[in-house]
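Take a look at the structure set out below.
Other chains dropped; remaining ones untouched in position.
To keep things simple, chains are lettered A and B as they appear, and every chain counts its residues starting from 1.
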Amino acid sequence: MSDAERRVRESFAKQAFMGLLGARLARVAPGEVDIELPFRADLVQQHGYLHAGVTAAIADSACGYAALSLMPADAAVLSVEYKVNMLSPAIGRRFLAMGRVVKSGRTITVVRCEVLAFDDHDDARPVLAMLGTMISAKGRGIVD
Amino acid sequence: MSDAERRVRESFAKQAFMGLLGARLARVAPGEVDIELPFRADLVQQHGYLHAGVTAAIADSACGYAALSLMPADAAVLSVEYKVNMLSPAIGRRFLAMGRVVKSGRTITVVRCEVLAFDDHDDARPVLAMLGTMISAKGRGIVD
């Protein structure tokens, strides 16, 4: 395991909210992090689909860690902002958020993510697209 | 209680994910919905702040219901997309997402939200700003 992957995995383990959702790190590579989430009935909105806040949350974490994987060892990562489009009702047995670095910089890293939903036959369908901005922070807040 | 408020409250009660977070509807008025969330240690990201996915999720629900409150009785609401800026580390005892309709239309409703964090002295600080798009759907998916 690379140093970057170790830092990503240690940080992810501290994200209590990812634990509450039942999300797990599926893959860590330079600039690329996948997070997997099994469907659970307590994660839905009023129509029984996965809540957009849940799909966006795993996408946000996948993007943050994709950015962190390319940062220096002493850096921390914070989400500056992101935008999500819901592409289809988030129905499925499991979901995969694939965070990717679009452009990596000293201060700012631009990221994107696609979330796929897998049905009973493990066929995939895109349910969310994200485009966002991460910042390399060392004990700093987002806006400071 | 108005018909619109009743519809919002009935729909919110079906959002299992809001229950998992411990969020509750604090206020429902035409075009304005507030959702309150007490801090809980299992909702945090790696630095101990509320996960951006959590603040965004209550903002998304507040915006969706602000939009729904102005829609016809047989309408359903779905999030098309939203964008969030994190303004400060989301630290506090409780959080309040204030969803507001910017422009309401037959198909599309534009919404915004501010999330405030309240500290031990109940002083408020803005932690998130959202600008998003809701669609009036009747059994339809988001993109169809």
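The working rule: contacts are C-beta pairs under 8 Å (C-beta built on N, C-alpha and C of every residue); 3 or more make two chains touch, one makes a residue touch a chain.
Note that this is a predicted model, so its numbers are computed, not measured.
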item: Total identical subunits in the assembly as filed, 2 in place; value: 4
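Methods note: only the chains that are shown with their structure count from here on.
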item: Where chain A and chain B are represented by their mean Cα positions, the distance between them in whole Å; value: 20
item: Chain B residues touching chain A - in the complex, by the definition given at the top; value: 11-12, 14-20, 41-47, 51-54, 56-58, 60-61, 76, 78-89, 141-143
